[in-house]
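Input: one structure, supplied below.
Only one protein chain is missing; all other protein chains are in place.
Going by the order they are written in, the chains are A, B and C; count residues from 1 in each one.
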Amino acid sequence: MPDGHSPGDHPADGRFTVRIQSEDFDTAAEIAALSAGRADVGAVVTFSGLCRADDTASEGRLVALTLEHYPGMAEEEIGRLVEEARARWPLIGATVIHRHGRLVPGENIVLVVTASPHRGAAFEAAAFLMDWLKTNAPFWKLEERETVKNWVAAKEADDAAAERWR
Amino acid sequence: MPDGHSPGDHPADGRFTVRIQSEDFDTAAEIAALSAGRADVGAVVTFSGLCRADDTASEGRLVALTLEHYPGMAEEEIGRLVEEARARWPLIGATVIHRHGRLVPGENIVLVVTASPHRGAAFEAAAFLMDWLKTNAPFWKLEERETVKNWVAAKEADDAAAERWR
Amino acid sequence: MKILYFAWVRERIGREAEEIEAPGGVRTVAELAAFLAARGDGYAEAFKEPKVVRAAIDRRHARPDAPIAGAREIAFFPPMTGG
Partner (left out) sequence: MKILYFAWVRERIGREAEEIEAPGGVRTVAELAAFLAARGDGYAEAFKEPKVVRAAIDRRHARPDAPIAGAREIAFFPPMTGG
């Protein structure tokens, strides 16, 4: 690569953060935390996942999602995914924040931010983290509709998305 | 797709914006402009491209980049790329902001924001817009180093990145 | 060892966690799941499709044939749906 980075380089002062919290997050502040005061960042990619309204089910419109998680393992497992991303791409920083608790349509659920010298690495690492987080991070969504509550079933499409990085 | 969107759907109230400006941009405000007050957005992806420090050249470290553009065509060409993205993915909104003028390392150059019901569409549309913008939007970078000024040469890697969407 | 349950596995069993002393013949995650399934109706319901239920040993994903010897904390849960 033109700037001498190779996959597996770990900039000594890279910034890598995982947080599991019930509070909302501030995307702009998280971008700034990764890139402020340093000029080696060429590309920052963010992914925000939101609770999306859905009125297509016969059980009525979606009222809320409740995110249950495995405290301790959630942080550790996402930490392992971030380490895997660092081993694959020349990342200067990465931040993953996943909320838990009850969230209504329009609210943030998850944030992934990646910073790299190069746009391809930032895009791929962010997509990789989201794909693997979906299938590996210990979170479960309880869907609250007007007449019922149901645990969301895992999607085959998510398994396929995670598989493409193997 | 589960929510009834198909590629080519154009939500009537979608928000699509292209701006060419010398001023900096506010990523958080642009995300909010796409997703605030609406609950049909499931995924927002942002790409920020920054002027990156570079001291690897024999002509000395990078002092600044000056972005020249073709006024009128720049807006129109990026507008055509956004229309192409809307035709390919179910986008609720997209914002592209490209700066011109003299920028020093650490400063923002370009912002792409995409909003969609689905994460795959948001990721792919953002990567597509960046790849095509690199090879099609009429901007040229003049690199100012300690001892010389040089026009940046187009990269074959960027042509290859753009080609993968054909 | 400590056993944790999450999501609909937790709801069917009716508890979040318990201390279990597994008999000597229970050596793997799959054998532990079978042992637990025999403890009552809620357990049987939770483990009725054993291939669907996932497990973690000491907070790392574990396959059904993973040995449980020395584990401090084993968790059972449905396929994950975060993100």
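We take it that contacts are C-beta pairs under 8 Å (C-beta built on N, C-alpha and C of every residue); 3 or more make two chains touch, one makes a residue touch a chain.
This one's a predicted model, so the numbers in the text were calculated from it and none came from an experiment.
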| item | value |
| --- | --- |
| Contact list for the unshown chain, restricted to visible chains | B |
| Sole residue of B:Ala36, B:Met73 or B:Val148 that reaches the chain not shown, by the stated touch rule | B:Met73 |
| Residue numbers in chain B that touch the chain omitted from display | 49, 67-70, 72-73, 76-77, 98, 109-110, 130, 133-142, 151-155, 158 |
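By our rule, only the chains that are shown with their structure count from here on.
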| item | value |
| --- | --- |
| Chain A and chain C, separation of their C-alpha mean positions in angstrom | 27 |
| Separation of mean Cα positions, chain C and chain B [Å, integer] | 47 |
| Numbers and ranges of chain A residues touching at least 2 other chains | 49, 130 |
| Two or more partner chains touched - positions in chain C | 83 |
